[in-house]
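All protein chains but one are shown at their positions in the complex.
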Amino acid sequence: MHIQPIVELKNLTKIYGKGCNLCVENTGPEHETNICVNCNSLVACGNVSFELYPGETLGIVGESGSGKSSLLKLLNFDIEPTLGEFYINHEKINTFVGNEKVNLFNLNSFQKRLIKNHIIGIVYQYPYLGLRMKISAGGNIAENLIMAEWRNIEKIRKKISELFEKTELPIDRMDEQPEKFSGGMQQRVQIAKALSNNPIILLLDEITNGLDVSVQARILDLIRNLHWQHNLSIIIVSHDLSVIRVLTQRTIVMKYGRIVEVGLTDQILEDPQHPYTQLLVNSQL
Amino acid sequence: MKGYNFGFLDEASKREIRRKILKAIAVPGYQVPFSSRELPIARGWGTGGIQITLSLIGPNDVLKVIDQGCDESVNAVNIKKFINAVTNVKITTDTTKASIIQTRHRIPEEKMNENQILVLQVPYPEALRVFEPSEFETRRMHAEADYSRMWLYLYEDIVTYREISIGARYPVMVNKRYIMDPSPIPRWDIKKLNMAETLYIFGAGREKRIYAIPPYTSVEPLEFEDFQFRVENFMGEKCILCGSDDTFLDEIIDDSKGKRIYMCSDTSYCNKLLISKKVLYKR
Partner (left out) sequence: MIDVIGLSKIFNIRINGAKVINGCENINFSVKEGEFLSILGPSGIGKSTILKCLYRTYLPTKGEIYYESSIFGKVNIARVPDRKMIVLRNREIGYVSQFLRVIPRISAIDVVLEPLLLKNQISYKEARKRAEELLFQLRIPEYLFDAYPSTFSGGEQQRINIARAIIWKPRLLLLDEPTASLDKESVEIVLSKFLKLKEEGSTLIGVFHQEEIAKSISDKIYIMK
């Protein structure tokens, strides 16, 4: 039984600054820095490779500055990589890029937008990154539907209502602007938006940060249910190990832009191998 | 006029503008930047349209200039006088007799043909500017045909007002590729842009942009399946002068009686009807 990964990422490197040949060599956990001493560039991700399998939830942990959020932004084409290859194996992608296996980082921006809109859903740590605060909550979701050629207001609003229901948002508030919503509700609008075009891959960036514990639990519960209902493949970035424990099967640990450890989530939490992971696990409250 | 080239602008400038016009015609709806020249008129007062007219006009052309449908308004008259002074071309108020018509905010009621050119003065050429202040970003959107936010703008409008509330400057899709600002013409005139026999050229002097709709090009107002584009509805009112109920009407308050009255916005068309019907002014 061979299982083909849905996402393959190979040697992803992202350097901020002018960069030099020594950047990747000079940085990483063994150097305890992600700044290149030679040229002062910042290596946000260096030679990051991993696979995501269909229906899997993969966690990425690490402290701030470890490159985990940059990684998600790269996968969502929000920023351009310095180097690297990115493949998605799914028949839905063939309609946009043809049958050949192509490095998605090399696509033109139109093709990237199609993939972002039809294959990837993202929920950002800060709602203002994922939502237009001055546009109604429903409008934020409508934008994605419009991109997928929806041109019927009644149908659009019906779909928004369904997504609101699914994400436990009050339907009678769909025409209000998200800036009037609580943090938990804003996060749910982001989730509804991410789900609007039935994505295959869901990217979640620190989605429970700054929320009350009870609200956090509801969001996590929602993600679990959606994972079941939609058979999504999910990548969750978090520095909160309890989020990782509840939601993921496999975990990647990052430090200074490098992967220092990959493993089954319970193995990472109970038998961490890398000293940094050991420190991380033992620092939990 | 002595001391000036024919058409006020020097030949090199005219040629540059004509090249930009050709490019605009070649890419319908696409805004072509041009180096808007100095004129003895402040930018923002029709200088885009004037430069297009001056670079196209020849000694045998017949010119008509209108402002909001009216041949006699101050702006129209002054532009006419200026162009006449620097070219000596014939001036007319008859739509059917003109070879070039320069206009602001209206398209004449009478159907125009393949031998005519309509030059429109444009204050804001960018249809996407209402929601996106960055030129870099709007250019990217045009390049990638990434127009979801324009549609979103219409969606929000519908959610707020239960209809699309845009009066003039109703966004259109040109040749199924570029979203274009048709200049502040009323919705009434939008349908005249579609598959027209006439070449439409749009000039924005202050914003330094030229764009065009070549003859027989599809121009579709943006609309949702269940919220379709509608033209203005005058609820059966008629022009108080010529009695037309099938033209775009201006609403005027009669100060002496304190009542609303309606008149054709296209004055030359109205006059033509009056003369043909031999209707007298109802004073």
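The letters A and B name the chains in turn, as written, and every chain counts its residues from 1.
Note that in this section a residue touches a chain if its C-beta (ideal position, glycine included) is under 8 Å from a C-beta of that chain, and two chains touch if they have at least 3 such contacts.
All values derive from a computational prediction rather than experimental measurement.
> Kindly state which of the options A:Glu30, A:Glu154 or A:Asp271 is in contact with the chain not pictured.
Residue touching the absent chain, from the options given: A:Asp271.
> One chain isn't shown here. Among A:Lys101, A:Lys166, A:Arg224 or A:His239, which residue touches it?
Checking each option in A:Lys101, A:Lys166, A:Arg224 or A:His239, the one touching the absent chain turns out to be A:Arg224.
> Looking at the full complex, which residue from A:Tyr53, A:Phe96 or A:Tyr126 touches the chain that isn't shown here?
A:Tyr53
> If the hidden chain were put back, which residues of subunit A would touch it?
1, 3, 51, 53, 56, 217-218, 220-221, 224, 228, 245-246, 249-250, 262-264, 266-267, 270-271, 273, 275, 278-279, 282
Everything that follows uses one rule, which is that only the chains that are shown with their structure count from here on.
> Within the complex, which stretch of subunit A touches subunit B?
109-110, 113, 135-136, 138-139, 142-144, 146-147, 151-154, 156, 175
> What residues of subunit B sit close enough to touch subunit A in their complex?
Touch residues, subunit B against subunit A: 140, 144-146, 148-149, 151-152, 155-156, 158-160, 224-227.
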